[in-house]
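For this view, one protein chain was removed and the others were kept in their places.
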Amino acid sequence: MTTATTDLHRPATGPAFQGVGLGRKVKNAVATTLVALAFLVAVVPLVWVLWSVLEKGLQPVLHADWWTHSLYGLRPYDDRGGAYHAIYGTVVQALSTAVLSVPVGVMVGVYLVEYGAGTRLARVTTFMVDILTGVPSIVAGLFVYALWISILGFGRSGFAVSLSLLLLMIPVVIRTTEEMLRIVPNELREASYALGVPKWKTIVKIVLPTAMSGIVTGVMLGLARVMGETAPALIVGAYASSINLNVFDGNQANLPLLMNDQFANPETAGFNRTWGAAMTLVLIIMLFNLLATVISRLSAIKK
Amino acid sequence: MAKRIDIKDVNIYYGKFHAVDSVTLSVPPRSVTAFIGPSGCGKSTVLRSLNRMHEVTPGARVEGQVLLDGEDIYAATVDPVEVRRTIGMVFQRPNPFPTMSIRDNVVAGLKLAGVKNRRRLDEVCERSLRGANLWEEVKDRLDKPGGGLSGGQQQRLCIARAIAVQPDVLLMDEPCSALDPISTLAIEDLITELKQDYTIVIVTHNMQQAARVSDQTAFFNLAGVGQPGRLVEVDDTEKIFSNPSQKATEDYISGRFG
């Protein structure tokens, strides 16, 4: 504080808020911009991919034939027929996967949350579930090939594809079940025990129903993902250009196999079939996602 | 129906930690006994040992005897699930089952035990709801979900659910602490009615509530930090609140600590 000249108009002390230095402000602005840019970088490919699929695949999908006919007997240049055989295969294989994976996955989730907490087996199991989450889909396909086809002698089929998808689906169901069971408040379990209900009945009749809509949502989202898995289908499945209603026997098409089959076809028909199949796959996945969202709205427990 | 409880030298442990030290007291049938004391003194722990509910926590262990009309609920041949069918519990926060309607909530104990007869279930439902003073308010919406009621109504629903299985004893763990004063009063009136048919033990933080509602009061306290909780004094409510024998009791009652 200077004493020589007393300027009565100058305040006695400095202003309370000094303001942030310019260097810091610039760094902050740059960071904010970069971070927002990063988000855009994610959005651009997403929009680009979906746009490509829409642009190239919408037209074939709009034909009624696409949904009702297969490619049986058609030449590579015949721009007719449809993808019914592949759509059927995709849906049926997904359903078989669901039917097999949900009971096992839910039971493991029940074990991890209700019975095993703190035990060594549970720690190992949860570690293995993490590993299973990271197993590449092609390795799942190879395993099913080694066990089901090579050693047990069954042939390639839609069911074999379901088995490999099962390996990919189980960890999803387990994690979802775990999460949903943990959300159920402990008081509900205690209220049930206090009424003299045994533990297993409490789980089956009180806890699981409360968690059920969340579990179903998770299952639908998981199915949406495994439906697009191609690698296992290449190893243990086999493309057929006609409709095969039997998932257990013989070659059965699905949408990724159809795309793979027509990918190398240089004709317009090949182009349409490939991108049309891509569009169909996206549509089905979107449908499953939508159903999942609707189901989660019906949840008994609000998160 | 209502039975007598005799607690004999009960010690409760969580793993190695000695949580409650040597409690001995008796609860006469058709009466209300209140457990009071500062936070952490073990009153809820002792309450939960009366229906073997503490066994839900891993590592919890009880030594001593709890006799229900002379029969030890901790005997080796006794199934804890059976114990809980005869000794009911109402919790601090109302916890109706969210996936069930009001009707299904009330008869949940029966349905889960396998009772299927519709008429019987409806009878029990009405009887229990009347017993909980909730019938008039919900009789027109028995099929609506249990979660749609107010806090006080939900708690009375939980009480109806507990008495629907016709227990011998009703344990209540701070049943009014999550409720507003009007609902609290309604539940206190209810307790006074219920004691004609049930033996009731209630844990409460609210001394005035204990004074209003109970016939007998047990005061628990901690000797110090890290020490187990102890029963300091148990006596008729009137005596405890007007002329307690122990200094600690008198200090707590008059608000000098806790």
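Each chain carries a letter (A and B) given by its place in the written order, and its residues are counted from 1.
By definition in this document, contacts are C-beta pairs under 8 Å (C-beta built on N, C-alpha and C of every residue); 3 or more make two chains touch, one makes a residue touch a chain.
In this section, contacts and distances are computed from a predicted model.
Trainee: One chain of this complex is missing from the view, so tell me which of "Phosphate transport system permease protein", "3-isopropylmalate dehydratase large subunit", "NADH-quinone oxidoreductase subunit J" or "Stage V sporulation protein AA" is its UniProt name.
Mentor: This omitted chain is identified in its UniProt record as "Phosphate transport system permease protein".
Trainee: Which of these, A:70, A:97 or A:274, touches the one chain of the complex that we don't see?
Mentor: A:274
Trainee: Could you tell me which of A:71, A:224, A:240 or A:269 touches the chain that is not displayed?
Mentor: Here the residue in touch with the unshown chain is A:224.
Trainee: What does the interface between chain B and the hidden chain look like in terms of residue numbers?
Mentor: 1, 15, 52, 55-63, 68, 71, 73-83, 85-86, 110, 113-117, 120, 165-166, 168
Trainee: At which residues does chain A meet the chain that is not included here?
Mentor: Answer for chain A: residues 20, 24-25, 27-28, 30-32, 34-39, 41-43, 45-46, 48-50, 52-53, 104, 107-108, 110-119, 121-122, 124-125, 127-139, 142-143, 145-147, 150-151, 167, 170, 174, 181-182, 186, 189, 193, 198-204, 207, 224-225, 227-231, 234-235, 256, 259-260, 263, 274-275, 278, 281-282, 285, 289 touch the chain left out.
Keep in mind that, in the parts below, only the chains that are shown with their structure count from here on.
Trainee: Would you mind pulling out the distance in Å between where the CA atoms of chain A average out and where those of chain B do?
Mentor: Centre separation, chain A to chain B: 47 Å.
Trainee: Where on chain B does chain A make contact in their complex?
Mentor: Per the touch definition, chain B meets chain A at residues 51, 53, 56, 58, 81-86, 88-89, 91, 93, 95, 97-99, 108-109, 112-113, 158, 161-162, 165.
Trainee: Across the complex, what residues on chain A touch chain B?
Mentor: The contact residues of chain A facing chain B are 118, 185, 187-198, 201, 205-206, 209-210, 300-301.
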